[in-house]
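Take a look at the following structure, please.
Removed: one protein chain of the complex. Kept in place: all other protein chains.
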Amino acid sequence: MTDRPTPIRPPYVAVIGDGDPSGPDAHRILEWAEEVGQLLARAGAVVITGGLGGVMRAASRGALMSGGETIGILPGADHSAANEFVRTPIATGLGVGRNLVVVTSADAVVAIGGRHGTLSEIGLALRMGRHVVTLSSWRLESDHRMGGPRVHRASGPRDAVAIALRLAGEGALQPG
Amino acid sequence: MTDRPTPIRPPYVAVIGDGDPSGPDAHRILEWAEEVGQLLARAGAVVITGGLGGVMRAASRGALMSGGETIGILPGADHSAANEFVRTPIATGLGVGRNLVVVTSADAVVAIGGRHGTLSEIGLALRMGRHVVTLSSWRLESDHRMGGPRVHRASGPRDAVAIALRLAGEGALQPG
Amino acid sequence: MTDRPTPIRPPYVAVIGDGDPSGPDAHRILEWAEEVGQLLARAGAVVITGGLGGVMRAASRGALMSGGETIGILPGADHSAANEFVRTPIATGLGVGRNLVVVTSADAVVAIGGRHGTLSEIGLALRMGRHVVTLSSWRLESDHRMGGPRVHRASGPRDAVAIALRLAGEGALQPG
Partner (left out) sequence: MTDRPTPIRPPYVAVIGDGDPSGPDAHRILEWAEEVGQLLARAGAVVITGGLGGVMRAASRGALMSGGETIGILPGADHSAANEFVRTPIATGLGVGRNLVVVTSADAVVAIGGRHGTLSEIGLALRMGRHVVTLSSWRLESDHRMGGPRVHRASGPRDAVAIALRLAGEGALQPG
């Protein structure tokens, strides 16, 4: 038996956002998340989410129903907390500490809408050297110049996926 | 488009052990790990490891070469640190903190040989309600009675896999 | 021997920012961090930082030299990595995962300048229900309304400390 070479790994893209979106644009946010999941799956990318509801479920649904692979990085210890469109649940037992795993395990991150948890994931993604694409999400400005990964604002799902796939293909930067 | 039911999840079994075994029985340990990986894959189980060398690589090799699915939960932020037999690398950025994720993400754990890192994973597995099967690994005794998950000593790879699959099928206990 | 009641806990305030600030305003950032540390210590607050250099060291220096208590939550496993103004080093071994502990262990957070690591801590603080005061740091805007903790922009060190102490006194909110 000879060692078989590693198969080429597909791009891993995390889709992050609110677990229970509300307000006037909640419906649009969920539609966008599902479309982002679909487009990522059709392009051959693996979709990573936090495994629960809202944006996480919609993105996983879009990807799995389009024949894609979906990974859910769960906060608790119980696999069955994953939504029904997660094919590979990873129970971490780390609580909010799992947010670091969601973004570190991806090559690029798409944030759709979102509140404080999403902001923490955007910050952690940049800290770990992952580019972030935002869609109707946080706008971030700083007085200070800095290099490394960047936040890219997308105009819609197709734009978000195109940017994310390009950035994922460039490969992750070093944490910095 | 209607919601598709979740596919039945296969058993997830973590195989833990030394990343660089040495000493007179190192060769046997690695052979056992590869055989455990093979048998788990043939039974349809997903093999989870810490994604690096030694026992982790041998178990992943056995599983992937037998057509199985392999997940590697890495300590660092770089996917490419995974051994070449990991099909799904999960980069956590958590250092030793990833040991908790390795065992929590599994339904049952097989420990083969191993030193201090393996002992920490055995303890964390039991703490999170996962049964542990040992093969030439740590022997643990306590003055105190306790319920919950248990450590099962196996006589060889076939025995280890049979016990692990039975325990994984029973489902994980609650953390306690 | 009778149980002694718990002493009233002083406010815990985390000061976060760049570990190695550069650029035209680096000097001012460090001066502000030292003054924030001084003012917090004089008000009886405990100063928590990530324990390393730059803003973390300047804030710890200001606090310790003013007779205050300083805690440093370190990413690595080596206590001696703490700067010399940390009285109580806590080595976590969690890498970037320690950012969650820095903010969760505080009642309120002051961000001074800062890059991606600081942004991740601001997001995690809000996620864990801690109010954040910013001083020449990130400006965050969202299309979405949300309740819970808020980001308060301060005009200078005195303003930042006054706001932080008021918010810390109100007590932390529930994670949300």
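Letters A, B and C mark the chains in the order given here, with residues in each chain numbered from 1 onward.
FYI, a contact is a pair of C-beta atoms (placed from the backbone, for glycine too) under 8 Å apart; a residue touches a chain by one contact, two chains touch by 3 or more.
As the structure is a computational prediction, the values presented were derived from the model and not from experiment.
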Note = Cross-chain touch to the chain not pictured, restricted to C:101, C:140 or C:161, is C:101
Remark   = Filtering C:90, C:146 or C:162 for touch with the omitted chain leaves C:90
Note = Residues on subunit B facing the left-out chain by the touch rule are 18, 21, 23, 25, 96-97, 99-100, 113-124, 126-128, 136-146, 148-149, 175-176
Query = Which residues does subunit C use to touch the chain missing from this display?
reply = 1, 3-7, 9, 12, 46, 61, 64-65, 71, 73, 77-79, 84-94, 97, 100-101, 104-105, 107, 128-129, 172, 175
Request  = Over the whole complex, note the residues of subunit A touching the chain we left out.
outcome  = 93-97
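What we mean here is this: only the chains that are shown with their structure count from here on.
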Remark   = Relative to subunit B, the most remote chain by C-alpha centroid is chain C
Query = Chain with the smallest distance from its CA centroid to the overall CA centroid?
reply = A
Query = In whole angstrom, how far does the Cα centroid of subunit A sit from the Cα centroid of subunit B?
reply = 26
Inquiry  = Centroid from C-alpha atoms only, then distance subunit B to subunit C, rounded to Å. What do you get?
reply    = 39
Request  = Hunt down the residues of subunit C that sit against at least two other chains at once, touch-wise.
outcome  = 96-97
